[in-house]
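Supplied in structure tokens, the structure appears directly below.
Yeah, one chain of the complex is gone here, protein chain that is, but the others are all in their spots.
Let's turn to chain A:
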Amino acid sequence: MQFMLLFSRQGKLRLQKWYVPLSDKEKKKITRELVQTVLARKPKMCSFLEWRDLKIVYKRYASLYFCCAIEDQDNELITLEIIHRYVELLDKYFGSVCELDIIFNFEKAYFILDEFLLGGEAQETSKKNVLKAIEQADLSYFSFSRGWI
């Protein structure tokens, strides 16, 4: 996977993860272009499209679009399920996740993603194992700095 973008129906970028080195300018350009392309598509259309020399796999969950760019030989359907598993992880962690959770706890969304995908490849697909790693971090926080909340 080359990158993953989360954006709202209004086109606001909520999360961006880049697995290939690109300049900030290029990232902004890609984001603008893709957000526009994906938002213009109708609900019943297929979840895959060719874009530059990449394949875009996207899915909408409530107000959020999850959008991944994969390479030619990568599998579209399994990428769709990568997205779904990530949504499940967020959902499990936040409890009925909504867009606001991701806005206010953006750093958590990044941490969960890092436990699940690393360098653009699946690192751990077990929901239990990913959440264990994240909760451990939360626990370690409570044990050290409860007093600061």
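Note that in this section contacts are C-beta pairs under 8 Å (C-beta built on N, C-alpha and C of every residue); 3 or more make two chains touch, one makes a residue touch a chain; residues count from 1.
What we mean here is this: contacts and distances are computed from a predicted model.
Within the choices "ER membrane protein complex subunit 1", "beta-fructofuranosidase", "AP-2 complex subunit alpha" or "BHLH domain-containing protein", the name that UniProt assigns to the complex's undisplayed chain is "AP-2 complex subunit alpha". When the whole complex is considered, the residue among A:Phe3, A:Phe66 or A:Tyr93 that touches the unshown chain is A:Tyr93. By the touch rule set out above, chain A reaches the unshown chain at residues 13, 16, 19, 21, 28, 41-42, 44-50, 53, 72-73, 75-78, 80-82, 84-85, 93-95, 98, 100-101, 103-108, 110-111, 114, 118-129, 133, 136-138, 140-142, 144-145, 148-149.
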